[in-house]
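Yeah, one chain of the complex is gone here, protein chain that is, but the others are all in their spots.
Take a look at chain A:
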Amino acid sequence: MGDSDYSFSLTTFSPSGKLVQIEYALNAVAAGATSLGIRAKNGVVIATEKRMPSILMESHTLEKISFLSDTTGMVYSGMGPDSRVLLRKARKFAQTYYQTYKEPMPVVQLVRETAFVMQEFTQSGGVRPFGVSLLIAGYDEQGPHLYQVDPSGSFFAWKASAIGKNMVNAKTFLEKRYSDDMEIEDAIHTAILTLKEGFEGQITEYNIEIGQVTDNQKFKVLTPLEVKDYLGEVE
């Protein structure tokens, strides 16, 4: 980066003390499809709308919820390609940790490293911030965790949160519905109901994606059949 003509940072302060590029990145996130996560007593669930631009698209090839490691998964709102770069780096962090310590990487550490990468791209030459917010869900020795990471690199732990287009309404809905002694099954139902609130059109098992991790510490993405069952229960 030092040799190029763009060795200066493109992300610069405005007179009011804001980093405008980050604000705009957050706009890119807010334009993206809604994603949400809920932390229950015995696990975490993350869910997202799969907005397909055309019915000709193969919906099962678009994976918005991805594995970071056996115990952790993530979902994004915003620019898909940007999320894939972070996904790759996060997976590498998790594997490198495991190689060194033969222990699954604690969720907060993984979040911290990923957030650090995102911050680097707000203070380096010739790059722009990532146009995604991530919801990272994992289960480690400290229990279930749900973290949100923003384009600025700040990260927050949440009991329940939503990002993307419908986040304001979704968060209000979650505030009302959340309780500390929720079990994972309740959390999945609540997640579906929350997605339903802002959903344009008919919700089916092909246009939403749900991921969960419970105290068996294995993250999994629900199959369309499993999603269909939950949708049926929620009706």
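The rule is simple: a residue touches a chain if its C-beta (ideal position, glycine included) is under 8 Å from a C-beta of that chain, and two chains touch if they have at least 3 such contacts; residues count from 1.
Here, contacts and distances are computed from a predicted model.
Asks: From the names "Prolactin", "Proteasome subunit beta", "Exosome component 2" or "NADH-ubiquinone oxidoreductase chain 2", which one matches the UniProt record for the unseen chain?
Replies: From the listed options "Prolactin", "Proteasome subunit beta", "Exosome component 2" or "NADH-ubiquinone oxidoreductase chain 2", the omitted chain resolves to "Proteasome subunit beta".
Asks: Out of A:T61, A:T100 or A:Q202, point to the residue that touches the absent chain in the complete complex.
Replies: A:T100
Asks: For chain A, which residues reach the chain that was dropped from this view?
Replies: 99-103, 106, 109, 112
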